[in-house]
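Reviewing the structure listed below.
For this depiction, one protein chain was excluded, whereas all remaining protein chains were kept in their positions.
This part shows subunit A:
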Amino acid sequence: MTGNMHLGVEEPIRECQYNQICTHNSSTMDTPHTKKKKIKRKWQVFPGRNKFYCNGRIMMAKQTGVFYLTVVLILVTSGLFFAFDCPFLASNLTPAIPAIGGVLFIFVMGMLLRASFSDPGVLPRATPEEAADIERQIDTANGPSGPGYRPPPRTREVLINGQTVKLKYCFTCKIFRPPRASHCSLCDNCVERFDHHCPWVGNCVGRRNYRFFYLFILSLSLLTIFIFAFVITHVILRSNRTGFLSALKDSPASVLEVVVCFFSIWSIVGLSGFHTYLISSNQTTNEDIKGSWSSKRGKGNYNPYSYGNLITNCCAALCGPLPPSLIDRRGFVQPDTPQPVAQTNGTGACPSNQVQSHMT
């Protein structure tokens, strides 16, 4: 999550800039609302296809139906486990079982919500001046083209650790994508270190929330295996006393739990294993699927981002520094910021018109 969970102390600084009056002690939160007509927060004018909740604190993809399904499945299965199986297990085996189960459950839900609600590493779109600057650079590189002629795909080549990497130009965001970034068509955003768009989590998985996603599927595998094992244990212990069929009758929820867990284990444990492999080789799902660093592409083809060491790769992915959100969802839109509208005044002069009109 970004630091936006903290109090919005940034508002008085913006207020200072706009009014040209430095009120050192203006710390009231409602000055923007009383002095100006209608100041929007940046999430309200965000160009991508995302949904925002809690005044910009929570960010998700447009389609969230499957996410609610995930939450319901986890809550119901765990709830049934704690309600029906744990009393028996706690009294007959050890109370550590519900305790460990509880810790796992909290961890799973925490990681799921963190992965779902945070900004995956969305790159903000280029400002008009930046876009114009890049266009100029591309035009000088490609040479003049006739009217109505679409220039060839725009790419730049960079040498990273001895490997040539192509940077592609994103026509939607008007930027050259950094290495490992990709444009998500569902969310209509460029995302840094784009892994994949996960409907179960209801969000893209990228640089900022990959570790939450990985910890979520890892802990969910453990929780599923845990519940599965102890429900089976419960049923067996009961059967020893009262017979199999009456055991099932006494604890019908166990059947449902076993079925859900059985089918989940294959997919979730498999996915965890796959992502463990990806982390240890420092690849993204996107790169793996395209075979970007596979040796089949060429003899000298290797992954330039890998640290070479399995442990370092894992540590870097899970314990590396958490970068901040680049889109500043809860910030206020500055009225004199050039909006992404086509300006025809020529190079560099367009924003000055706005500044001058603001001055007079």
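By definition in this document, a contact is a pair of C-beta atoms (placed from the backbone, for glycine too) under 8 Å apart; a residue touches a chain by one contact, two chains touch by 3 or more; residues count from 1.
Here is the rule we go by: contacts and distances are computed from a predicted model.
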### Task
Given the choices "Golgin A7 family, member Ba isoform X1", "Transport inhibitor response 1 domain", "60S ribosomal export protein NMD3" or "NADH dehydrogenase [ubiquinone] 1 alpha subcomplex subunit 13", state the protein name listed in UniProt for the chain not shown.
"Golgin A7 family, member Ba isoform X1"
### Query
Of A:Phe107, A:Tyr169 or A:Tyr302, which one is in contact with the hidden chain?
A:Phe107
## Note on the structure
Contacts from subunit A to the absent chain lie at residues 1, 3, 5-10, 12-14, 16-17, 20, 22, 24, 106-107, 110-111, 114, 123-124, 126-127, 129-130, 133, 158-161, 165, 167, 175, 178-180, 192-193, 212, 215, 304-305, 312, 315-316, 318-324, 326-328, 331, 334, 336-338, 347-348, 351-352, 355-356, 358-359
